[in-house]
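Missing here: one protein chain of the complex. Every other protein chain is in place.
Up next, subunit A:
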Amino acid sequence: MSFLTSSNHPTVAEGDTVMIYIDYSTILAAQIDLSAKQSVIHTKKGPVSLKNLIGHRYGTKLTCKSGYVQILQPTPELWTKTLPFRTQILYLPDISMIVMHLDLKPGSLVGESGTGSGSLSHAIARTVAPSGHLYTFDYHDVRVQQARKEVVQHGLEDIITVQLADVYENGYGTLENHLDAVMLDLPMPWLAIPHAKKALKKGGSRVGSFSPCIEQVQRTCEELKKHGFSDLVTLECLMRPLEVKVMNMNSWQPPEVRAAGVDGDRRPKTPFSQISFSTAIIPKEVPGHSGFLTFASLF
């Protein structure tokens, strides 16, 4: 019930989605639902009883059998990290660029296809709420059901409408000249472009498309131009985490420095002394590619 800050309350309540921080690499999402059968989550810090979270402040530490866990307010970013996967999903850097490049803000009316696992949908909903709306479409029945359930659990039912439809065939339902932006994350985005054009307002609305392969981008761009979209840009955005560490290196001392000794009294036994420094290390493996983002305007 608490994805939007405006409906946040400081303590955990029935109906909330909570984020349980276990450690640096593990965060779990849980629904506080007293009627549900499964009310205990087993973590490496020990079992956590969801019922007992009620009434505790968000941000608080809770002791478990072997250590403690921390309870956090849900955010779209944490949801992306914890959601049950149904499809490939979009992650923070691409999601952020999409929200920015589609010019989204409170009040925007947005179309999305496909819904997939709803990773992007949550970030869009957060930004367009409370007066905007997201119409999201997927042709996969089970994914649509699941997304609808989550929308209600997360208190976003006034912001998100999930619809079952094949957008290649049927486009964006009855939406015509209505949307400020449309986002495509589909295997063949070019097939959705004529439909997106119909659903978009004229006079500066935005369209975006995410595709892993350059051949898809090529076709998408051709189709966008063919349908009169302008100001096309294609870009790739990557984020790499840096690891902050104190490192040591041996420093070789030239003979004259050694001869002088430390404070003039004792000569060091080896020609080496240690220098330590704080640094931000680039991990050995970093994300190299997620997909290409293409954006265009419709005037």
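The working rule: a contact is a pair of C-beta atoms (placed from the backbone, for glycine too) under 8 Å apart; a residue touches a chain by one contact, two chains touch by 3 or more; residues count from 1.
We take it that contacts and distances are computed from a predicted model.
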Missing subunit (named according to UniProt) among the choices "tRNA (adenine(58)-N(1))-methyltransferase non-catalytic subunit TRM6", "RBR-type E3 ubiquitin transferase", "Cyclin-like protein" or "T-complex protein 1 subunit zeta": "tRNA (adenine(58)-N(1))-methyltransferase non-catalytic subunit TRM6"
Chain not shown: contacting residue from A:G67, A:P194, A:P212 or A:P271: A:G67
Residue, one of A:Y135, A:W190 or A:F292, that touches the chain absent here: A:F292
For subunit A, residues in touch with the removed chain: 4-6, 10, 21, 24, 40, 46-49, 52, 57-65, 67-68, 70-73, 75-77, 92-93, 95-97, 99-101, 103, 105-107, 123, 126-127, 129-131, 203-204, 214, 217-218, 221-222, 225, 230-242, 244, 278-280, 292, 294, 297, 299
